[in-house]
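The complex appears here without one of its protein chains, the remainder shown in place.
The block that comes next holds subunit A.
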Amino acid sequence: MTIFSKFKIAALAAGIAFTVALPAAQADEQYFPLQSYRVGPYAAGGTGFFGGFIDYLNLINTRDGGVNGVKLTWSEAETQYEVERGVEAYERLKSNPNVAAWNPLSVGIAYAMIDRITADKVPLITINHGRTDSTDGRVFPYVFPLLLNPYSETSGIVNYIAGKEGGLENLKGKKIVVLYHGSPYGKETIPIYELLAQKYGFELQQIEVPHPGNEQQSQWLTIRRAKPDYVVLRGWGVMNPVALKTAAKTGFPVDHIIGNVWSNSEEDAIPAGEAAKGYTAITTQASGAEYPVVKEIVKTLYDAGKGNLEDKNRIGSVYHNLGIVNGILNVEAIRIAQEKFGKRTLTGDEVRWGFEHLQLDPARVEALGAKGLFHSINVTWDNHEGNGYVTFQQWDGKKWNVVSDWIAPDWALLRPIIEKSSEAYAAEKGIKLRTAEDAETATN
């Protein structure tokens, strides 16, 4: 009977847990449900990103008393980066009132949420990642791959290499190898690299590294035989330091390896030790703690013992700063929507309107204390990426240093490809294309 009584207790506990009353709706709050991941293989990214995001929300509450008096609230549910846990967390957290936007930081979870958040009319933010064609706001009204979608990233990297070679015309006859992670994420850019290779006339070889990528001897021997001018590292997790170390072993110069936006963190470079010195990677947000907004977070939160990161050395790291930038974009979307709908708690659809008018020029970015941290963003009702600029950082053995100007991807080239894909999706799902007038109204 002991087991049975244990189960009785568990059942009772379950009853309590499921019926716990959620905090009553208050007029002046805006809630962020966070499907975070602080354990599991991707915990380094999760703790940094969600730490930065929470730090910024906390800063707005502590320093400004919220957005125009509307207090920001949040709660976390652990997903471990697993889709079904993310869905469970979504169902659990969505019952909270006043949801502003979802920020899962996971392609898989975001995919599973597209239908659901569209029905709920709440925005879904996939900063720097996500479905490329969700850039098209005509088809995906509630999905925002802010700053950088995978195609723009590809174009940004090719433009950077062209800059180093002295112009796009000099790419002709050059040889580029793309070493990609053997996963849906890794394969997403295969067609766009092929297209750019054709357009600019460089020779291209794309090599797959099977997940998780802790053995790359044969790939790098192939690279050594191919003698490329550049290797683009499109990695994830353990694959990145292993790539850098194996490159050093096979004698490929590390300063000709360019990392993509998920191969650009301290966690990728530090484990590779000496082999990472000189490694360059793309980013939408510079790392470092010298930006005013980061300094304020340190002063207001960390000095008062209220910061979210356990390890203070990670303040200003790539993932932490990405979380901060994500916080800025979410908060500013709310602020912009408040200008139109009133300084009160907004509905998800009103926040969506805010994201669709999220236009922060470099002057506004500077006023927010983020000059140099990120460049600018210009989201419109049909461009949900918002033309983010990219920059490149080089690892000096201890930290990242910015080595390029802000570079613009070739959006005009990419847009027709994106529209082709999103229109196919719309046809498949029977979605009617939205117009500018549809986007102007928001349900409350």
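As a convention for this text, contacts are C-beta pairs under 8 Å (C-beta built on N, C-alpha and C of every residue); 3 or more make two chains touch, one makes a residue touch a chain; residues count from 1.
What we mean here is this: contacts and distances are computed from a predicted model.
Would you kindly match the missing chain to its UniProt protein name, picking from "Tungsten formylmethanofuran dehydrogenase", "Branched-chain amino acid transport system permease protein", "Carbohydrate ABC transporter membrane protein 2, CUT1 family" or "Alpha/beta fold hydrolase"?
Protein name of the absent chain (UniProt record): "Branched-chain amino acid transport system permease protein".
Among the options A:Glu188, A:Glu266 or A:Asp382, which residue touches the chain absent from this view?
Answer from the full complex: A:Glu188 touches the omitted chain.
From the listed residues A:Tyr31, A:Phe49 or A:Tyr111, report the one that touches the chain absent from this view.
Reading the full complex, the residue touching the unseen chain is A:Tyr111.
Would you mind spotting which of A:Glu29, A:Glu88, A:Glu165 or A:Glu296 touches the chain that isn't drawn?
A:Glu88
By the contact criterion defined above, which parts of subunit A meet the unshown chain? Give residue numbers in ascending order.
Residues of subunit A in touch with the missing chain: 2-4, 10, 13-14, 16-18, 20, 36, 38-39, 43, 47, 75-78, 80, 83-84, 87-88, 91-92, 95, 107-108, 111-112, 114-116, 131-133, 150, 182-185, 187-188, 191, 210-211, 421, 425, 428-429.
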